[in-house]
Structures are given as C-alpha cells and as structure tokens.
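Just one protein chain is left out here, and the rest sit where they should.
Chain IDs A, B and C follow the sequence of writing; residue 1 opens each chain.
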Amino acid sequence: MDAKREDLLQLYYYLKLTRRLEDRVTSLYHQGKILGGAWTSNGTEAVSVGFGYALEKNDIAAPYFRDMGVFLIRGITAKRIMAQYFGKKTGVTGGKEGNVHIGDLNFGVIGFPSHLADNYPVGTGAALAFKIRGEKRIAVACTGDGGTSRGDFHEGMNFAAVRKLPIVFICNNNQYAYSTPLQLQMSIKNIAERALAYGMSSKIVDGNNVIEVYMAAKEAYEIARNGGGPTFIECKTMRMHGHSEHDSAKYVPRELLDEWKKKDPILNMEKYLLENNISQKAELESIDSRVKKEIEEAEAFAEQSPYPEPEDGMKGLYATPIAEE
Amino acid sequence: MDAKREDLLQLYYYLKLTRRLEDRVTSLYHQGKILGGAWTSNGTEAVSVGFGYALEKNDIAAPYFRDMGVFLIRGITAKRIMAQYFGKKTGVTGGKEGNVHIGDLNFGVIGFPSHLADNYPVGTGAALAFKIRGEKRIAVACTGDGGTSRGDFHEGMNFAAVRKLPIVFICNNNQYAYSTPLQLQMSIKNIAERALAYGMSSKIVDGNNVIEVYMAAKEAYEIARNGGGPTFIECKTMRMHGHSEHDSAKYVPRELLDEWKKKDPILNMEKYLLENNISQKAELESIDSRVKKEIEEAEAFAEQSPYPEPEDGMKGLYATPIAEE
Amino acid sequence: MREITYLEAIKEALDEELARDPSVFILGEDVGIYGGAFRVTEGFYEKYGEWRILDTPLSESGFTGAAIGAALVGMRPVVEMQFADFISCAFDQLVNVAAKNHYRWGGATPIVVRAPYGGNIHGGAFHSQCIEGFFFNVAGLKIVAPSTAYDAKGLLKAAIRDNDPVIYCEHKYLYRRIKDSIPEEDYVVPIGKARIALEGNDVSIITYGAMVHTALEAAQALNEKGISCEIIDLRTILPLDKKSIFTTVKKTNKVVVLHEQTKTGGVGAEVSSLITEYCFDYLDGPIIRIAAQDTPVPYSAQMEEAFIPQVKDVLSAVEKLIRY
Partner (left out) sequence: MREITYLEAIKEALDEELARDPSVFILGEDVGIYGGAFRVTEGFYEKYGEWRILDTPLSESGFTGAAIGAALVGMRPVVEMQFADFISCAFDQLVNVAAKNHYRWGGATPIVVRAPYGGNIHGGAFHSQCIEGFFFNVAGLKIVAPSTAYDAKGLLKAAIRDNDPVIYCEHKYLYRRIKDSIPEEDYVVPIGKARIALEGNDVSIITYGAMVHTALEAAQALNEKGISCEIIDLRTILPLDKKSIFTTVKKTNKVVVLHEQTKTGGVGAEVSSLITEYCFDYLDGPIIRIAAQDTPVPYSAQMEEAFIPQVKDVLSAVEKLIRY
C-alpha cells in the first residue's frame, strides 16, 4: 500500500497546522491570553496526524490530550479550537471546557476526559456498538505511555480483545509521563509488550515518521474493519516541550532532546517530500502560508468572539431535562 | 529442593482440614445453619494450602475468598472460622463480617475485600513496606482467573514489577469466573501471559498438585526475599462446586468435571504419599481422624458460642476515635 | 393486569425494551448464559443473542466505560452490576465521564446502570451497601430507586428511554417479597416525580426504596392510634422532586425522613435541608431523620437489625413529633 501524493501533502499540511496552532497557543499562553493551562503535542505531531488522517469519515476517535492533529483532521476548525483556548463562547464547547478538552460527535470525536486511559474503554464501547449493529466502522483510542499503567487501559484492551472489536489502540510513547521516565512506569522495553497480555496484535512504529504512523494505522483499521480484531500501535516519539507550558522540563536530559530534535517529524516529512521529488520548496511554502493565514484568522476570530454569559454555565446539564408540570 | 516428610504430612493435613471444613460448611449451609452464603474452594484446595504453607512466619498473605488453606495454615483456627460462618461473636471478626471475609494481622493475614483483585495492590503495599524497612519478609497476594481482568490486577502487578518488590502473585485459575468461562474473559491461552506486560517472571503449575504449588511458591518467595522481584504463578485447577453453594453450575460441562474429578488434589497427594512410601494408610487415617475431630469441635464451639450484641455493631469504626472533650 | 414480583417487573421492562428498540442491549458479569446472579436476565441470551446480552470479563470500569462509548454512538446500554457494591470500581467512569459528557461537550450518554443494592439479606459490608450516597453529590447523573413492582417496571423503562446516565437502584430485599398488579400496556413512570404512597394529615414520612414498606407498616400501627401519616415515596433521588416534598410539608407541618442509607451525608440530609430552607415557616417541629447507623453494614443478624431502620424507630420518631 502506498500513500498518494495528495495524501502526503495533506499530511504535511496537518503537521504544519498542528505545530503552528500549538506554537501560537504557547506564545499566547506566555502573553497571558490563554485561560488556564496549555498542553501541546510539540515534537509528536506525527502521531495524531498519522492515525487521525487514516480514519474514514464515519469512524470514531476517542483521543487524549496530545491529539490536536485528530481534532483538526476530523474537521474541528482552528478557529473553534483557538476560541476554546480563549474561553470564548464560539469555542468548541462554548466555554464550558478549555484547551484540549475537546469533543464533538458531529465530527466523530468523543470528548477527552482528563483521566488518562478512560477513553480506552469508551472507544471500545463505540467499537462494540459498530459490531452489534453490523456497521463497517472502526474506533480508535489513544493515550500516552503513562496512561498504559492505568486499570482502564487494561480493562478496555482486554474487553476489546475478547470480543475482537473493531478498534485500534494507539499509544503516544513520548518517553515521559509528566516528569516520570519510562523506567519508573514499567519494566518492559517496549510498551507494545503490554498487548501480549490480551493476545492482541501489536506494532511498533517511528512516531516521528508521519507516513509510517499513517500506514500502520490504516492497515490496522482495515484489519479491524474486516473483523480481524484490535491492534495496539506503539508510536515511539519524544515530548519536546515541558509537560505543559509552565513546566521547564529540567528533568529531561538535554542530550536526549538534542538527539530527538534532529528527528523532528515536520523536518522529516519535508525532507522526504523534497528528496523523493513528491513536492517542491515552493509548494511546501505555499502550504505553510495557508497554514499561517489560517492560524492568524483563528486567533483573530478567537479574539473577537464574545465571552459566554454567566448564565450559560447553568444550561446543558442534562440531555433530557426533567419535565416541569 | 525437596520437601521434607514432615512438611508433606502437614500439607496433607491442611488439604484434609480445608476440605472437611468447607464440606461441613456446605452441609450446614443446606441445613440453613450458615448465615448468608457459602463459597468453598472444593477441588482447588492445593492452591491455597500450597502457597500458604510455603510462607515464613513473618510473611504476609493478602488472600482472596478461595484461600481457606491459607487462613488455617496461618493459625486462624477452624473454631474461629466456623463461628464466623455462624455469625457468632467468637468468629474471626466477631460477627462483623461473614464466611470467607477473614483477616487477622496477628496471623499475618490481610482481610479479603470482596472486590476481586483489590488485594493485589494491597499486598504490593505490604511488600513495599518490607522493602522500605529493609526487612527480609515477603507478601503473597492471590486472586482468581476472573480477578485478572480487573484494573487493580494491572496496577498492582505493574507497580510491584517496576519497584522489584518482594511479592508473589498467585492466580487460582479454576476455569470459571462464576459462570463465565475463560474464553469470555481473555483471549490468551495461559493467564501467565499476563505477566509479560510487566516484564515479570511467571510460572504455570498444576494447581491440583499441592507439592508442585508449594515448591513453586517457595522458590518464588526466596527469589522475592532476596531482592529478585516478583513472580506470577498461575495454578491450573478446576472449581468442582458451583460458584457458591446455591449455584448448581449447570453451565459447566459434565465431562469437564468428570475429567478433573480424577485429578482431585487430595487423592493425588494420598497416592503420592503411599506410592512413594512416605506414609502409610494408617498414618493418613489417623491424620484424617484428627481433622474430623477438629471440625466437630469447631462446629460445637460455633454452635455454643453467643451471638454478638446489637450494640457491638456500633463499635470499632475508627482505630482512633474522635476524642470527646 | 397481572400480579408480578418486583424482580419480574424489572425483567419485563428489560425484555420489552430489548424487543422494542434494537439499540438497547445488556452487559455485565454472568448476565448471558447464566441469566444473572439474581436471574433477572434469564432466557434473554437465548432470545436476543450474544451480542445483545453480553457476558463481560470481570471489569466494572471497563464495561461501564464501554457502555458509555456505545451510548455516545447511539446505543442504549443497560449495565448490570452483579451487586451494587461493585459499582465503586466503575466510579470514575460514571462520575467523570458519563455524568459530565453532556455538560462539557454535548455528548449525550444514555446508559442505565442497574445496581442491586441494600441490606437485610445477611450479605455483610460488600453485598448490602446503599450506593446512592456515592453519586448523590454528582451533577449530571440521575438516580432512581423504585419501591414497588409497578414503579420498578415504569422507572426502568423511563431510564432506558432517557438520554442521560441513570443509576437504577433496585432493592434486592424486595425482589421476590413484593408484588403488584401491572397493566398489560406499555407505561413509564416519569423520572423526577415522587408519589404519595399513603395520604395522611398529621406527619409526613419522606422515604424511598425498601423503607417505603417499613413506613407503611409503621403508618398502619400509628393509624390504629389515631395518627395519620402521609408517606412520600421519592422514587427519583437525583434530582429530587422538590414540589412534592414541599407540598406534603405544607400539609402536615411535621416531617420524618427515613432511609436505609447511612445517616451522615445521606439523601435525608438534602431533603431535610431543602425543607428548612424553603418551608421553614410551615414547620411545627424538628425534622427527624431515621437512617442506618454510620458504619459499614455488619454481618450478624443481631447487628444488622440494629443497623437498619426498623418500624419501631419510625413509631417513636412520629410519636415524638406528634407530642411536639
């Protein structure tokens, strides 16, 4: 299976869009313009862009908080996301939620609950629904390396494996859970080994190579879609910023960052596109200009959008409000 | 390493004691003399007797509900256990708890909470304490095949492995979790494969062979005691009664029971002792008489013991009651 | 009309909803081939198949999370907890995912969690708990607790058709002990509405679940002494039907709140404080709460009886209020 030129350029576009969006959020955070905190996927964008882009329109994503690429690819616009960061009424959740706590079923995205790995069983449930209804849809759930130590990781993976559900589990292994390095989280070399406990297939991919992530996800999706059951994909990458933008990450050895910097997923992709004559500098620059403009517009939109009314927070608790007589 | 004659006879004694105690409980249950329900380890006694007998005096057990052998071996008398089943004041917990919900730190036994696998992290914590204090003690935790699907199994196993704690995890794989057969619980062939997810050593033993269980446990305990970290031991056996004594277990194929009946752990051991000239029929019979008498005395003790006072239930909530001025 | 038990009412509601709506399905431990620890789903596996009656691995958080995910994409899962006590293992999914989905990002989560709860069955601390207190302070959930076979059926149907997560507290003690005449036709009992279990004038007893029957027994004894009790069966615990509560208070001016849940932080505290806040001028005496003592549920019969509110406790509370 080979990726088409059009797809490769789209992957490049989304990598750039994710990077520029989150970089801008970072600046705005330091300017005090973002409400609350800011977490980015800097350095690991190829993961969410890769597995997000491999989805079909009717598939469902149950992401975690470093999956900005998925939100964008699914069609949640940079405008709405930026407004979300500002706490504006036009944000994805109307200001009820902030930053990466994004969900919108109109675009097949299940909301991210902070509690890591909670979306593993939830994604499994979406896959179960598809299986019960005999639909050819799949679900994908993602969490970090840290999240794989949680009970919900185990319970979700196991249930999906027992029932051979159409779901793919992604792990963004960015070497750290906040400040905690892998060796304090687990005594295995590859997180993919966790899949052995469930008799589930697994794959390890270079999480800084968007094409590799994309191809691996696509393949696993097709297996799942055709009744072959779940796959676990470990994407090895590196978190290049702090845990959040207020964390200087002094606990990460400088050399490690230097080493991974050379493997930046965007530079990687650029090089690939140019060296293989798939694209030219000018074309890539024009994509980048488009991205820049999109982010500028998103920011302007967010800036100009109104804040929610205090009363808005009193609405929407129930989907079926209690009927008053 | 070879087991001594004395140990072998003790193992035989405890197998018998466990079987007869629980058989008597079963009869009493059907006579309506037991308060609440009755769960037994019938057919799987070699598991708890084996790993219980391998413990040293200062070790700690965090058992589950089919671990009657452990309670007895640790020194919690049949009298107190029988009184527990009757809901008497002289029961292990003074009537506050019933049947197999037994714990007594005077005998190194952490109480069993119904919630399966909860004792995996709890046992891990006891091992952590030993490690922190530099004591040469180990902990053992046990659960059923069903319990291995729970998040607490995962979180306990993982933490113990990361910190190389002095604990051994036992799984009583009796083929069913209540009515649920293994293939609806997991898609692996051996539960021991679960240990791969934690980089933990594991071992599969014949759970109907008390010597095998005992030797495997003893070996794993020594590894743990000497800083070698945890081991997971899967004991393959078969639950020969219903889930509890009110369950006729119609869902278990008759042939399966017939097949396992031939492998009864007590008959197994009897045969071994006789065929290898370790003991003679007369000696075994005298052990059995001792056991019978013990159970009779236990029942009489339970019968004659007083019920708790209603007010007793209002006591003991806190270990440090709030001081009144 | 047919006489059926509380348990049969639950079973009928499930059966009819499964037949009516293909998006309804059941999952939990031993609900399939075995038919559930209490046999509520007996025969369903044969009737609806392994993909609508799902035996799960022993993993409450996992299968509750899965129910949530299925609900988000259009299903109406009914989760069975084998005993309500095990719902503690699914607490995070219920409280942080199910309860907050709709408010946070608009994700409607129509799941029902059946929780066989309550004591009086010598089950001890882990097979007798009232679990409504775990969830009562959690905005976004609904909690119902029927006391009759009629309501058991109607509330379960309403819960399944509701678009929010509903915790359905079914009292194990009532399963085979009470019966009702049930209409042949489909009906629902609306969530959020209490009912008057007994009309009366002197004292209101506000209660729910198995305690409704304790209250009725007490009321009968009191009636013989010329004291007329009004019994309010809350039916829905979250959100409470304030209107019904206030109406009875304004009528009788004296209130006993009764529940099997432990006292401190129980539903009764909320009922009592709502009354004090909004009907203070109507009160002719203190609001007396009768509830289980603040301990885990003890095992022995003697202790459990002292733990759980009894008819005599209701009698003395009402008599105290009458004398007030």
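By definition in this document, a contact is a pair of C-beta atoms (placed from the backbone, for glycine too) under 8 Å apart; a residue touches a chain by one contact, two chains touch by 3 or more.
Not measured: the values here are computed from a predicted model.
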| item | value |
| --- | --- |
| Visible contact partners (per top-of-document touch definition) of the missing chain | A, B, C |
| Of B:F159, B:Y178, B:Y214 or B:Y251, the one touching the omitted chain in the full complex | B:F159 |
| Per the touch definition above, residue among B:G43, B:G125 or B:P308 touching the missing chain | B:G125 |
| Listed residues A:L35, A:M215 or A:L257, member touching the removed chain | A:L35 |
| Absent-chain interface as seen on chain A, which is shown | 35-37, 87-89, 93, 95-98, 101, 113-116, 146-147, 149-152, 177-180, 184-186, 251, 307-314, 317 |
| Missing-partner contacts on chain B, residue numbers | 60, 62, 92-93, 96-97, 101-105, 110-111, 113-115, 118, 120-133, 139, 151-152, 154-156, 158-159, 162-163, 316-320, 322-323, 325 |
| Residues from chain C at the interface with the omitted partner, ascending | 85, 88-89, 91-92, 95-96, 99-100, 103-104, 125-126, 133-134, 136-140, 238-240, 257, 261-262, 264-270, 272-273, 275-278, 280, 283, 285-289, 294-296 |
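Following the convention adopted for this analysis, only the chains that are shown with their structure count from here on.
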| item | value |
| --- | --- |
| Centroid-based (C-alpha) most distant chain relative to chain A | B |
| Chain-chain pair with the highest tally of contacting C-beta pairs | A-C |
| Distance between the centres, which are taken as Cα means, of chain C and chain A, whole angstrom | 40 |
| Between chain B and chain A, distance of the C-alpha-averaged centres to the nearest whole Å | 45 |
| Cα-centroid distance, chain B relative to chain C, in whole angstrom | 36 |
| Interface hub residues of chain A, defined as touching at least two other chains | 151-152, 154-155, 158, 162 |
| Sites on chain C at which at least two other chains make contact | 56-57, 59, 61-62 |
